[in-house]
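As you look at this complex, bear in mind that one protein chain is not there, while each of the others sits in place.
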Amino acid sequence: MALLETRGLTASYGDFQALFGVDITVGAGETIAIIGANGAGKTTLMRSISGVLANAASSILYRDEPIGALPAPDILARGIAMVPEGRKLFPSLSVEENLLIGNYGRKVDGPWTLESVFSLFPVLKERRDNPATALSGGQQQMVAIGRGLMSNPAVLLCDEISLGLAPVVVRDIYAAFPRIRETGASIVIVEQDIAQALKVADRVYCMMEGRVTLFGRAADLSRNDIHKAYFGTDHHELA
Amino acid sequence: MNWLDTILQGVLLGGLYGLFAAGLSLVFGIMRLVNLAHGDLIVLAAFLILVLVTTLGLDPFVAALIAMPLMFAIGWGLQYFLLNRTLGKDILPPLLVTFGLSIVIQNGLLEGFSADSRRVFAGSLESASVNLGPVTAGIMPLMTFVSAVAVIVCLNQLIYRTSVGRAFRATSDDPVTAGLMGIRPQRIFAMATGLAMVVVTIAALYLGTRANFDPTSGPARLIYAFEAVIIGGLGSLWGTLAGGIILGVAQTLGAAINPEWQILAGHLAFLAVLLFKPRGLFPRAAD
Amino acid sequence: MAILELDGVSKKFGALTVAEQISFAVCEGEALGIIGPNGAGKSTLFNLITGNIAADSGTIRFLGSDVTRTPPMARCLSGMGRTFQIPQPFEKLTVFENLLVAGAFGSRRREAEVSDRCAEILVDTGLIDKANVLAGGLSLLQRKRLELARALATEPKLLLLDEIAGGLTEGECRSLVATIRAIHARGVAVIWIEHVLHALNSVVERLLVLHFGRVIGIGKPQDIMASRDVREIYLGIEI
Amino acid sequence: APAIAQDAAIKLGYVSPQTGPLAAFGEADKFVIDSFLTTTKSMGLNYEVVVKDSQSNPNRAAEVAKELIVTDEVNLILVASTPETTNPVATTCEAEEMPCISTVAPWQPWFIGQQGNPGDPTSWKPFNYAYHFFWGLEDVISVFTNMWAQIETNKKVGGLFPNDGDGNAWGDKVVGFPPVLEKMGYGLIDPGRYQNMTDDFSAQINAFKSGQCEIITGVVIPPDFTTFWNQAKQQGFAPKIASIGKALLFPQTVEALGNAGHNLSSEVWWTPSHPFKSSLTGESATQVAAAFTKATNRPWTQPIGFAHALFELAVDAMKRAGDPKDGDAVAQAIAATKLDTLVGPIAWDGKGLPPFAAKNIAKTPLVGGQWRLKDGGGYDLVITDNKTAPNIPVGGKMEAIA
Partner (left out) sequence: MTMAIPSFTVETRTRASTLSAAAIIALLLLAFAAPFIVSRGVIQDLFFILTMLVLAQNWNLLAGYAGLISVGQQVFVGFGAYTMFGGVILFGIDPVVAILIAGLFSVALAIPTAFFTFRLYGPYFAIGTWVVAEVVRLLLAQWKALGGGTGTSLPRDATRDMMGVGAMRDVFGMKASQAGDALTYWLALILVVATIGFIYGLLRSKQGLGLAAVRDNEQAARAVGVDARRMKTLVYLATAFMTGIAGALIYVQKARISPDAAFSVTDWTAYVIFIVVIGGIGTIEGPILGVIIFFLLQNLLADYGSWYLLMLGLLGIAIMLFAPRGLWGLFSERTGIQLFPVRRVLKGGPLNLTHRGGPHG
C-alpha cells in the first residue's frame, strides 16, 4: 500500500506553472529516485510535498490523509522530513544545534538520536561545537541529512544531495544510505547523477518540464529509456 | 567636578537606555524589524501599569507583573496579525507600518487619556539612595540598571540555552527552512515580539516611576534605543547594554562640560563608533 | 603575451585558506578551464581576479598593469567580463535592459550605440524572445544564459564563466559550447569553471585543477585528466 | 453704541495648542469659546470663532495662521500659550498685516524671539499688527526674589534653563535672570542650556551641590522637572526653595510629583481669587473658575482667565474699530485699548516696559504661590507673595521645603 502519494499534483510560481499533474507513489520502506534535468520540477515537487508550497489538499495523500494544503510544520509533525536543496543549514547555530533543531516540531522515539547521527557521520562529532558554516561542503551535507533524520521521519525527502560535491564526497554520503534504509524509513532522493540514483533506488521516476515522463523499477529501466526521458534524445546521439 | 559620580550616573543612565533598547534589539536581531513604534509601546505599557495602579490600588511592581502577560499578548497579536505581513527583504514596509502604528498608539492614547502628564508612584523608593563612598546612587536607577542586566541575562539564557532560543535563531537565519524543522516562523516571530513587550513593560515601569509621561513621550527616547542597538551590533544583547552605557556616559560627560553638549555628545559617540565599526561593536558573524 | 597573470595570490577567510600562493598566467586569446572539488576555492579565485574580494597577498596583473588593488568596476571597464555562479540579474529590469546597462557602462558607450549589439547577443544566447520580460521572472536556466549574455555585452577581452553548463540538456549544452567557441574564436580569452567535463574539454586548451585553494595541476586536458592526483582527488580512487 | 452691522458676523481666528505636549494650556479653550459665543449671542453681537489647533507644533501654528488669514478671512487673530505657538502666529500676522492679540508667553521671548537677530538689540523693530499682553521676566524675577526673601538662605541660586524660547529668555545675560540676581546679591550657578526631554540632570545637580545652592529656579517643562527633582533627592540634594516656571502651572503636573510637590513654588498669573471681573459678562474670577469646574469636572487652571481676556479684548477693539474688516483700524483700536479684564487692567501704554517694547506689550500682574498638600490628598495653590500686585490677596507665608 502507498504510504505517500501524489495525485495529479500541479504547482505554480505566480503565473508560471512548474508542475502539470504529477503522480508518484512511495511505499513503506521504499527508496525512490527522482531524476531529471535542471528545471524539470523536481525541487518544486519536493517543496510541494514538504509543505513549503501550498497545493490542493487532495493532491497529496499520506497514509490516505489529504495533506496537500498543510503548511510545512504540520507535514513534519506527520513524519515527512526534508533535506532541502542547497543544504540550508542555519549559520547562527552550531553543528550540534543544527542537528537538535531537526526534531523541533516532532519529538518521537526512534532510531535517530544525536548519538546515532554522530555514529552515522563520525566526523560531525568532532566538529559538533563549530558553526555549521565552518564545515566543508560534504560535511555540511551530512549535517543536513542528520538534521532531517533527527525527527525520526517515516519519509525522508532528499533534494540534490550530491549537487556541486566532488565525486569522492558524494560516495561518502551515499555510503550512509543503507543504514538509513535499515531503520525502515522510506526515502525519496532527487538526483541528477543517474548512475548514483539507480544504485540506491528501488524505483525511479524521471521528470521533464513538469511531468513524469518515465517510471519503473530501477533494475528494469534501460539506459536508453532513461536518456530519452531525461534529455528528450536517444542515448546513441551522445558523442 | 566629580568625575566618578558623572561616570556612575552615566552608567546608570545607560542601564535605562539598555532597558529601553533590549526589546528593540531582540526584535531587530530576530526579524530585522525596525520598530518605530517601540517608544510608543513603552508608553502604552506605562499607561497600562498606571491604570492597574490607580484602579486596583496595586503596588507598581505588582502592577507591572500583571501587565507583563497582557503586553505579551498585545505584542504577540501585533506581530502575528500585522507585522508578520511586512517582513521581507525590503525595510520600507516595516518602517512605514510601525510608524503608522506609532501615530495610531499616540493618538489613541491621547483620545483615551488626554494629554496630561502622568506618573506612577513608587513611594519612598523614589528618593532613596545608597552611599557608595565618594558617590551616592539612587535606588531606583540602581534597580533600573540591575533589571537591565537581569533582563539581558535571562534573554541570553533563553536564546542560547533553550530549544525555543534555537528556534529563534534558526528562524532568524532562514524562516522557510525553519518551517521544515517544524518551526512555525509566524508564531516564533509573534513570541519574540511578545517577549520584547515583556521587556517593554519592565522598561515602562522604570520610565513611569522616573519621570512624567504622556501619550506623546514615546518617540523622544526611540532614537537612543536605536543607537544603543546599533552600537552594540545586530543581535548582540550585551552589545546593546554596552551601547546604552556608552550613550549614557557620553551624555553625562558631555553635560559635565556643558549641558548644551549633553545629547549631542551621545549622538557624537554613536557616530564615532559607527565610523570605526560600521556594523557595531559586536556584530554577528553571519550577514 | 599574457593577458592575466597571478603571482602568489593568497586569501584566507578566518582560519580557512581558500587561495594559497596561486600563480598562473593566461595568454591572450587562450581558453583555460578550472576544475576542482566543491569548496576548492574556484569561485573565490574568480572573485579575487575581478576584485570582488581583496587578496591578502600576491599581485594580479591584467593587460600588463597591476590591478591588485583596483575596484571591480575599474577591472570590468578595462576588459574583464564575468558571470556569477549564483545568477545575479537586475530583477526589476527587463532582460534587454540588463544587457543595455552592461553594454553602455561596460564598454563606456552611449545607450543608442550599444542597443543593436545587445539585441544581437540576445539572439545568440537564445534570450531574444524574453527581451522585454523582467529578469526577475526568468527560470534558473534562463538566468544563467542572461549572466553569459550580460558578460558579453560588456565587450570583454577576458571572459570569466562560473558553472554555466550545469543541468543543460545535451542539445542546449552543445549550443552553449558553440557559442563559447565562437566568442573564443573572435580572440576573447576565456576562463571557465565547470563540473561538466566533456563540455569544458571541448573548448579549453588548458586545464587548471584547484584543491583546497592550491593549484595542483595545470596543463593540457588529456594530461591533467590522466594525472593520478587529479583522479584521486577529483574523481575518486575507484576509477 | 455698537456700530457693527448685525448681518455680517465678525470672524475671530483662535490658535492654541489643543493637542500635543502643550495641550494642558489649551484645555480650557472649548469652555471659554462656548461661553463667549453664548454671551455675545445674548448681547445681540454677531461673532464667529474659527478655532485652530497648533498641535504644539510651530510649523503647524504658522500654517494654520495663514489658513485663518487667507482661507477663512478672519478679521482678527487671537493666539495663546507658549512661544512655540504665539511666535509663529504673530510673525505670520505681522507679515500678512493681520491684527493679532497674543498672550500666555512672557513678553521677552515673545518680542525678542520674533526679532531676526535676537542678539543684536539695535536691529529690533516694533510690530504694527501684533500685540501681546502678559507679564515679563522682570516680574517673575521680582516675584521669585520676593518669595525667597521671606526665608533665610545663603542666597546661592541654581538655574535650570533649557535651550528653548522660554529658557533662553530667562537665562539671558542681558534681559534675563542673571544680571538682576547679581544686582540683588544672589549668586547664580547656571551650568548652561540643556535640551528639553533630558534623561539625566546629574551634571546640574553636581554643580548645584558643589555650589551649595539652597534655591533652585528656572523654567522647565513638566517631565524634565520630575526627572530633576527625583534625581536631586536620590543624590542627596535638598534645596530650601524651588521656584520653577512653567512646570508647576497645572495641578496635574504637581500631583504627578506625589508628595514631593509640597511647598514647590511657582509664578501665578491668575487664580479664582484674583479680584478682577470680566468686562463682557461681569462675572468675577471665582465665578468663571467655578463655571469651568462645573462644566468640565476638572480643576481650574490659569489659562482660563487669559483665554477669556483675549475675547474681551477682541470685542472691545472691534467695538471701537468701526469697520472690523479694516485691519489697520482694528490694529489702531487694539493699540488704544484701556480695558479692565478678568486678568486685570490692560492698556498698551508702555507702562513698566523698555522703550523698544512699549508699543506692542501690555503687562498684567504677577504674584507668587506655593503648592501645599491638602489633607485629603491633592494640592492647593496658595499665594505667598503679592508685593508686585498688592491688590491680589495672599493666602499664606512662604515655607521652606521640608
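Letters A, B, C and D mark the chains as written, and numbering starts fresh at 1 in each.
Definition applied: contacts are C-beta pairs under 8 Å (C-beta built on N, C-alpha and C of every residue); 3 or more make two chains touch, one makes a residue touch a chain.
Source: prediction; values computed, not measured.
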{"item": "Among C:Thr17, C:Thr94, C:Ser175 or C:Ser202, the residue in touch with the chain that has been omitted", "value": "C:Thr94"}
{"item": "Positions on chain B where the hidden chain makes contact", "value": "28, 32, 34, 82, 85-86, 91-93, 95-97, 99-104, 106-108, 110-111, 223, 226-227, 230, 260, 263-264, 267-268, 270-271, 274-275, 278-279"}
{"item": "Touching residues (missing chain, whole complex) on chain C", "value": "50, 52, 71-73, 76-77, 81-82, 84, 88-94, 96-98, 100-102, 104-108, 110-112, 115-116, 119-120, 122-124, 128-129, 131-134, 150-151, 153-154, 182, 186"}
{"item": "Chain D, residues in touch with the chain not shown (by the definition above)", "value": "18-19, 53, 55, 57-59, 62-63, 66-67, 70-71, 83-84, 87-88, 91-92, 94-97, 109, 113-120, 125, 162-165, 167-169, 193, 195"}
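Keep this in mind: only the chains that are shown with their structure count from here on.
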{"item": "CA centroid of chain C to CA centroid of chain D, Å", "value": "75"}
{"item": "Chain B residues counted as touching two or more neighbouring chains", "value": "none"}
{"item": "Which chain pairs touch, all of them", "value": "A-B, A-C, B-D"}
{"item": "For the chain A and chain C complex, residues of the former touching the latter", "value": "14, 16, 37-39, 134, 136-138, 164-169, 171, 192, 231-233, 237-239"}
{"item": "Chain B to chain D touching residues, read off their complex", "value": "1-2, 5-6, 9-10, 13, 16-17, 110, 114-119, 121, 126-129, 136-141, 210-214, 216-217, 220-221, 224, 248, 251-252, 255-256, 258-260, 262-263"}
{"item": "Chain C residues within the chain A interface of the complex", "value": "16, 36-39, 137, 139-141, 166-171, 195, 198, 233-238"}
